[in-house]
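Just one protein chain is left out here, and the rest sit where they should.
Coming up: chain A.
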């Protein structure tokens, strides 16, 4: 798929801008602080209804304006859809699809799919596990939009279960209750039910994440090899809180959803006294991590800045490859590549080339050149390899002008 038109009104630094984009490479070039990232951020927002830079929408609306409007035309195969998003300050956002209002804004999620790399992605390597879990979960939704509701339901079950554990453990923690039979407490009659819900939903999330990681791993290795200075192999592995809760041995084959569900039930029953004492859910996909290793050492805490940056970029490039080429395991019907219907995502690379030397620039260019559409930002025109021919836009002082090439 590709974005053929982008128009912004009061989005970030832009009062008004209209752009015709092309399939293939689109490069946005201009000095720092001129609004290059703002453009690609808008495209990422249409895909995910969130910014890669801020958690809160307020910063997206031009200072002094009340609402921002982002309009895009997305072409997939021979079908075009227009998505209009209105981002309101202090009021619910609104969305229109092909000019008709949609009941819920999130109904437009999934029409445009993007894989976006930006300098902020350094947290994938240097940050806490929640950034890496979010990386896997965002990818999961791109792979199978249905799973968005599984993730949302799991979040809700966690909140409900934690509330129950807190209310049940409250008197104990304050030292009023006696006896070990926690299940006898009136609050806890429903805990078994919440355990079951946590296990069913959690098992599906863990199973999909494990399969995603297996599918991603070879692409991460390859992408890291291209964009790094070539020292050490980049490896990824899924580390589940289940393994430590149950002292599971390491195995090479993936457990099924049903097996994980049984393991989760076993784990919560073992951890019950501890969970009640502490009032938190101690096992499940929300306590898992994606472990990154570089040449056998943990990337977090060991990798240099440049290595960490390359690893983060490799994770995004690998996501793109996975979504485009799919995974080979045909007896697992978790997902299929969507490229046969021109569903491959739009690739967005914000500020990537400046960090690379000439050789690695060229190797990255070779990797991304076949993509259906790539949006690139760069402060210096010379940073973008000549071989990435395409459309160039100069971005300067709120004006975006197309440059013939």
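Just a few scattered comments:
In this section, a residue touches a chain if its C-beta (ideal position, glycine included) is under 8 Å from a C-beta of that chain, and two chains touch if they have at least 3 such contacts; residues count from 1.
Here is the rule we go by: contacts and distances are computed from a predicted model.
This figure omits one chain of the complex; the name its UniProt record holds, of "Electron transfer flavoprotein subunit beta", "Tryptophan synthase alpha chain", "Recombination protein RecR" or "Transketolase family protein", is "Recombination protein RecR". Residue A:149 is the one among A:16, A:66, A:98 or A:149 that touches the chain not shown. The hidden chain makes contact, of the residues A:190, A:231 or A:387, with A:190. From the options A:15, A:167, A:269 or A:304, the residue with contact to the chain not on display is A:167. Touching the omitted chain from chain A are residues 149, 152-153, 156-157, 159-161, 163-164, 167, 186-187, 189-190, 192-194, 196-197.
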